[in-house]
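Missing here is one protein chain; the remaining ones are kept as they sit in the complex.
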Amino acid sequence: MAFLGIPDEEFIRGKVPMTKQEIRVLTMVKAQISKDDIVWDIGAGTGSLSIEAARIAENGHVYSIERNPEGIELIKRNMEKFGVTNLTTIEAEAPEGMDSMPDCDAAIIGGSGRHLEPILDKIDAHLKTGGRIVLNCITIQTLSSCLEYMRKHKDRFTYEAMQVQVNRLEAVGPYDMAKAINPIYIVTCKKFK
Amino acid sequence: MAFLGIPDEEFIRGKVPMTKQEIRVLTMVKAQISKDDIVWDIGAGTGSLSIEAARIAENGHVYSIERNPEGIELIKRNMEKFGVTNLTTIEAEAPEGMDSMPDCDAAIIGGSGRHLEPILDKIDAHLKTGGRIVLNCITIQTLSSCLEYMRKHKDRFTYEAMQVQVNRLEAVGPYDMAKAINPIYIVTCKKFK
Amino acid sequence: MAFLGIPDEEFIRGKVPMTKQEIRVLTMVKAQISKDDIVWDIGAGTGSLSIEAARIAENGHVYSIERNPEGIELIKRNMEKFGVTNLTTIEAEAPEGMDSMPDCDAAIIGGSGRHLEPILDKIDAHLKTGGRIVLNCITIQTLSSCLEYMRKHKDRFTYEAMQVQVNRLEAVGPYDMAKAINPIYIVTCKKFK
Partner (left out) sequence: MAFLGIPDEEFIRGKVPMTKQEIRVLTMVKAQISKDDIVWDIGAGTGSLSIEAARIAENGHVYSIERNPEGIELIKRNMEKFGVTNLTTIEAEAPEGMDSMPDCDAAIIGGSGRHLEPILDKIDAHLKTGGRIVLNCITIQTLSSCLEYMRKHKDRFTYEAMQVQVNRLEAVGPYDMAKAINPIYIVTCKKFK
C-alpha cells in the first residue's frame, strides 16, 4: 500500500461523515506529521485522519477523541483493518478528556462540537513549541472563530488558511461532467514559542 | 523534514512555473508512489514533482524529462539541496528521449508541450500493468485530449479526473480575504492489463 | 415582479432539469438580449431561459426547440403562469426544426444532445451579424467542441468563456455551511461579420 492517501472506500464507515481523501492528505501535509510525532485528533469521527496519521507517525502515537460511541467502534475496526496499533481512542466530548493525553507535536481538529475556543485553549496548553494545529471546517462560524482566536494569540501563533474545492468528473455516456463536492476550509496554525 | 509536502518557498526556482504544494501532494498520492517505484516525470519543470517522488521512492528511481536547459539546471540544484540522488535528468522534448528510460510504475505529466498523444503512447508502451499515469493540466484542450485517449483505450485503462481549486486567505489588517489560485485538473489513469 | 431573475421555485417543473437562477441571469446578460430581439433557445428544457428571454424581448419573439414532449408542455404552462405570449415552441430534436425559425439576434444553447456541431452550423446560417450565441455546458466534451468550433470560425466569431461555481450557505443550527452546486461553463460567441 502507498505511504499515504488510503482510498475513501477502503475505510469501514457507518453513517458517520468522513473526510474525503484529498482533504485528508492535505491535512496530513499541513500538519507536517513525522515519524516520531505525538498527534491528537479531536472529533475523530470514523478515524480516517487518525489512521493516516498513525501510519506516518510510526514511532509516535495518535490519540483520538470522539464523543460518539459508534465512531469509537469504527476507529477500532479501522485500526484492525489497517494494522494500526499506535493509536489510543478516548470516548469523550472535547475539551473533556483532553488533559489525559500526553503533550503533542500536532493536533488535528475535524470536529469541535460547539466548543472550539476551550478546545484550542487545551491544545495550546499541551502543544509543544514548533507544534501545528490543523483545523478542517465547513462552517463560516467555526472558520471565523478560529481566525479570531489565532489573531488574539499572535504572540505565539501564526496561521495560514485556505479553501479547497474539488469537482469530480463523472463519466456519463460519452461525456465527463463535473460533480461538485462541498468546499472545506483548512486552517494551519504554528506555535512558534 | 516531513515525509511529503515540501513548502513551495524551499525549492530553488527561476522563472520556470512551479506546481503548487497542494497540487504536488495530491499528484503524489494519486500516483500511489511507493518505496521501490520507478517513476517518470514528463515536462519536469523545476523538478518539484520529481524531487517529492524521489524522496518517497527511496529504493526506486525517478527519470525527469525536461526540454528547457534552465529547468534541467534547476532540477540538479534542487537534487543537491534536498540530498536526492535517485534521480536522472534527461534534456529532451518528450516524446523524444522516452525510450532511453527503464519501464515505470508511475508516470507524471506536468507538461506535454503539444505532444500529449505520442507521449501517452510511449508511456503506455513502457508502463507496467497496475501502473499509474497522473496528468496535471490547466488547459481544456489537454484535459479533453487525455479523456479522449483514455476512453479510446478503455480495454486497458481506467481513469478518474477532478478539478481542484484553492483559495488562500490573506490577512489584510483585521480581515482575511480570499485570493484565488488558478484551478487545475488532475487526471489519474490506471493500467489494469 | 422584478425585471429579471425569476426565483427557481416559481417555475413549474417536472423531472426535467432546470438552469439555476444565477446561471439563467448570467446567460441573459451574456446574450445581451434587448427589447426587439428574436431569440432562439435550443434544448429549452422547462423553458426557464426562454421565459426570461421573452420577458426582456418584449417587442421581439422567442423560439424554443425541445425534443421532449414533457418539456414542451412545461414551457406552455410556464408561458401561461408568467403571462408570456411572444414565444413559440417547436417540438423537435435540433438541428431538426431549426430552418423553420426566422433569423435571430441571439441563440441560447442549453442542451445540444450530441449534435453540437450541426446545431452551431444552423445557428451560424441564421444568426444576424452582431448576433450572440451563448452556450451553457456541464461537460468537458461539449465545452471543448464549442471552443474548437469557434477557433475554426474565427474569421467571423470571437468568444469568451468562463466557469461559474456557486456554493450556497445553508443554515444548520447556529452554523452556515457551504453546499456546492455543480459548476457550469458559459461560452459567449459574437458574430462580427
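Going by the order they are written in, the chains are A, B and C; count residues from 1 in each one.
Here is the rule we use: a contact is a pair of C-beta atoms (placed from the backbone, for glycine too) under 8 Å apart; a residue touches a chain by one contact, two chains touch by 3 or more.
Not measured: the values here are computed from a predicted model.
Novice: Which residue, C:Leu116, C:Ile133 or C:Leu147, contacts the hidden chain when the whole complex is considered?
Specialist: With C:Leu116, C:Ile133 or C:Leu147 as choices, the missing chain is touched by C:Leu147.
Novice: Which of these touches the unseen chain: B:Thr19, B:Thr89 or B:Gln165?
Specialist: Within the whole complex, the residue contacting the unshown chain is B:Gln165.
Novice: Name, in rising order, the residues on chain A that touch the hidden chain in the full complex.
Specialist: Residues of chain A in contact with the hidden chain: 140-141, 143-144, 147, 163, 165, 183.
Novice: List every residue of chain B that touches the chain not included in the displayed model.
Specialist: Considering the whole complex, chain B reaches the absent chain at 114, 138-142, 165, 167, 169, 172, 174-183.
Novice: Touching the absent chain: which residues on chain C qualify?
Specialist: 1-5, 21-22, 25-26, 28-30, 32-35, 56, 147, 151, 160-169, 174, 176, 178, 185
Keep in mind that, in the parts below, only the chains that are shown with their structure count from here on.
Novice: CA centre of chain B versus CA centre of chain C: separation in Å?
Specialist: Result: the chain centres lie 38 Å from each other.
Novice: With centres defined as the mean C-alpha position, give me the chain A-chain B separation in Å.
Specialist: Taking the average C-alpha coordinate of chain A and of chain B, the gap between them is 27 Å.
Novice: For chain A and chain C, what's the span in angstrom between their mean Cα positions?
Specialist: So the centroids are 43 Å from each other.
Novice: Could you check chain C for residues that touch two or more other chains and list them?
Specialist: 140-141, 165, 183
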